[in-house]
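First the structure, then my questions, so here it is.
On to subunit A.
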Amino acid sequence: MSSQRLERLPAILLKPVPLFILRPIAQQVTTRIAQKHPHLFARLGKHTKTKYLIKPTNIPLVALLIPDENKPTMQIFKATQIPKYDAVIEGKFLFLLSMLDGVHDGDALFFNRALSIGGDTEAVVCLRNALDDVEGSVASDIADVFGVVGRSVLSFLRQKEA
Partner candidate 1 sequence: MSAKLTIGPILFHWSVDKKLDFYKKIADETDVHTVYLGEVICSKRAVFFDQHYEGVADKLKRAGKKVVYSTLSEVLIKRDRKIIHDFCSMSEDEEIEVNDASGLLHISGQAHRLGPMMNVYNEETLKYLVSKGAYHASLPCELPRQSVEVLAGVAAKIGVSLEMQIFGRIPLALSARCYHARAHKLSKDNCRFVCEQDSDGMLLKTLDNKEFLAINGIQTLSYNFMNLAHELQELEQLGVEYFRLSPHSNDMVTTARVFNQLMKQEITAQEALVQIRDTGIDEPFANGFFHQKAGHQWVINRN
Partner candidate 2 sequence: MVTLVKENKPTKIYQRPELICPAGTPASMRTAVEAGADAVYCGFQNATNARNFPGLNFTPDEMQKSITHAHKNGTKVLLAVNTNPPAGKFQLWKDAIDLGAKFAVDAFIVADIGLANYIAINHPNIRLHLSVQAAASTPEALNYYCQQFGVKRVVLPRILTIAEIKDIKQQINCEIETFIFGNHGLMVEGRCSLTNYITGLSTNMDGVCSPANQVNYVQDEQQNLSTQLGDFTIDCFGRNENAGYPTICKGRYHAAPRDEGYYAFEEPLSLNLGNLLPDLMEAGVCALKIEGRQRSRSYVKKVVTSFRTAVDNIMNGNEPDIASLIALTEGHKQTEGAFKSKKWR
């Protein structure tokens, strides 16, 4: 598979999924990660109320994450209906995923412009540092929610990335 086609892959994967199905899944992923890694919130400090917009540049959807200690939420919106946010992280889906996977160094991605950030920079740095302290892989946690299919998609993406 060419790298160009690979970049489109997540879009292909997600496109047929209607928002009403995707939304509960996103929330489930978030709840699961929060349950599994409660110390993440301590590291976030005052940023547990911050609204993070995660914006994959090659998918027509965005995610709004509020890592609230009591009730963490992740809402999915169409890219044409961007909600209010405090901080935004933007990059290709694969790069965003690989950062969660602990494979790529966020700073390195930023230096070569593969990632861009906006809004409350401190919030982004804080989230990055908090996620980086999560042992194992957040990407694996996400894949687990999708069961066998999720895990095989992740392993496929990882191979392509390597």
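Selection rule, in plain terms: all candidates are chains of the complex that A comes from, given by their letters.
Just so it is clear, a residue touches a chain if its C-beta (ideal position, glycine included) is under 8 Å from a C-beta of that chain, and two chains touch if they have at least 3 such contacts; residues count from 1.
Quantities reported herein were computed from a predicted structural model and do not represent experimental measurements.
K.L.:
So which of these touches subunit A in the complex, 1 or 2?
P.N.:
Per the touch definition, subunit A is in contact with 2.
K.L.:
Give the list of subunit A residues in touch with candidate 2 in this complex.
P.N.:
The touching residues are 42-45, 47, 102-108, 110-113, 116-118, 120-122, 124-130, 132-135.
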